[in-house]
Every structure is written in C-alpha cells, then in structure tokens.
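With one protein chain held back, the other chains of the complex are shown just where they sit.
Take a look at chain A:
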C-alpha cells in the first residue's frame, strides 16, 4: 500500500513537471489555477477528512489571501499611487489600510497571516464553546455572507463587485509574459509539493493521529488529557493558511479576484473537490481538485449550461456510491483485482499440487 501511494505521488508530480512540454500555454495556465485549488483542497482534507470538521467557508480564507496579494499588484499598477476605482469614488488619498500593501513582502506575508488570524479568533471562540457539527458549518457559512457583503459594500476600499483587477506586473516584471507564466507555474507546483509533504508529515505525526481521534470521538480525547480546542484551532489555522497561499498564487496567475470567487457556491465547491477525490486522503484531495476543475472547464467550454447539473449529479454520486471518493474507488477495485489474482494463484497451486496430494 505504501509503495502504491508513493508511486502515485511520483507519477502525479512527474506529470505536473512535464505538463508544459505537451500542453498548450492556455492549458498550462488553467492547470496552474487548478494547482492553487489543490493546495487549498489539502487544507480542507486536513480539517474535514482527518479532523471531521466541515467548514463551508474556506472561500473567505482563499479570498483574503488573494486580496492581500492583489492589493500590492493593484498599487504597483496604479501610476498615481491610488487605484483607479478609488478615483471613481472620489478618494484622493490612499486609505491607511492599503498603505502597507505597497510593500510586496508585507502583502505576501499578510496573504497567510490574515487568514490565520481570522481562523484563530473564530476557531477559538467556536471550538472553545463546543460549537460543532452542523452548527459550526452554519457559522462558517455566515462568515462567508459577512465577508462577501462587506467586500461588496465597501466599494471605495475593496473595488466592490468587480473586485481587484487590471494589474499586470509584480516586482516590475510583466505577469503576462510567457516565460514568467511558466515560472509561476513551476512555483505553484513547488508550493503544492511542499504542501503535500507538510500534510503527509502532519498526518503521520502523533498530532495527526490525535486529529483523527478527535474525529472519532472528541469527548473521549478530553478524558485522555487532551484539550481538543487547541488541536481544532490549530488545524483550522493550518487550513486557512493553505487557503491563503492558494489565493495569493491564484491572483498572481489569473490576474483578478472578486467577492464572487469567495462566495457560498465556491466555498461549497471546494468541499466537493475533496469529496470527489476522497476526503480521507491527501492524494485524493489533490486529484479531486484537479479533476473536478478540469471537468468544469471542459463543460463550460463545450456545454456551458450543463455544468451545474453535472456538479449536482457528481455530488449525489459521491454521497451515495463513493463516500471515499476516487481514491476509495481505486482502492476497492485494486483490492478486488489482487484478491482475484490471489484466488487464481491458489487454484493454480491446488491444481499443481493435485496429483501429489491424492
């Protein structure tokens, strides 16, 4: 089993590293976007698959990460020092909130720190008060509503419904340049690799086992002397950080972020990626994000009207027949084949042994 999972990871990353050789630039750009989603999916796998906490609000963390980086990009793209949309609202001086984002290093750090801080505060108060299950999921949705409303409402600071866009350089380098795009692609692959390595290390550590124990019986964990609150806050922060990283990388490559991309539907879709791939497996989360989004772009190119039906159908399929996702399906098919081979071998042995026995 260990070898199978090791070689699946190897195959995946070899494919990702070679993809620019045989995929059209346009496809590589799409793939890069999906890899950002895969980073986020690993975080959801950790909190939902391993710890059993269903967050339906990871769009917010993704969005915050993206906005932090986008603010820097926007400032760099604004020759007057004030973003164009602010000018339209009659703002003449850059708001204080924006000022530090002129520094790229600040912006990049903020893309991780802001989501983590939010998760820390929200997680601490909900988990400490033993709010869990459906109630936590509802609170995480409320978080989305609050942030989307806030971002749309504060148009003069956030760019409103349109979000932040129209920027094309970072560190003075054009982001639309083909070479730069490729470098960004490989950087994303690198981040995904780091993310996967970190997640595997975490799940193999004793802390990872405790996360699973929390999923299986949170109260039981208390009577072993553990405070589940701190572990749950920890994993919530980890997944928020990964979502922030994903958002930051996303905005660099896609060139825009809007409240719509952090809304309720995207937040639920994120969970679905992980469900499709297999919620109990890091590998599953990664391929789930890549495959579901590939299917999405295939449908929206060829049959734009059918995507939502497909998504709904996929959801029902996963819930009803593939509770462990593609990875679970692969495993059970693999087991069936090996058991059949073993049976065959046994029979062969019996045939061979036949004459001697009798």
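In this section, contacts are C-beta pairs under 8 Å (C-beta built on N, C-alpha and C of every residue); 3 or more make two chains touch, one makes a residue touch a chain; residues count from 1.
As a working rule, contacts and distances are computed from a predicted model.
**Q** So which of "Sarcosine oxidase subunit delta", "Urea ABC transporter ATP-binding protein UrtD", "Polar amino acid transport system permease protein" or "Tryptophan synthase alpha chain" is the UniProt name of the chain that got left out?
**A** "Urea ABC transporter ATP-binding protein UrtD"
**Q** Quick one: which of A:67, A:234 or A:283 touches the chain that's been left out?
**A** Answer from the full complex: A:234 touches the omitted chain.
**Q** For the full complex, which residue in A:54, A:102, A:193 or A:212 touches the chain that was left out?
**A** In the full complex, the listed residue that touches the missing chain is A:212.
**Q** Looking at A:26, A:105, A:171 or A:223, which makes contact with the chain not pictured?
**A** A:223
**Q** Identify the residues of chain A touching the omitted chain, counting contacts across the whole complex.
**A** Residues 202, 205-207, 209-210, 212-213, 215-217, 219-228, 230-231, 234 of chain A touch the chain absent from view.
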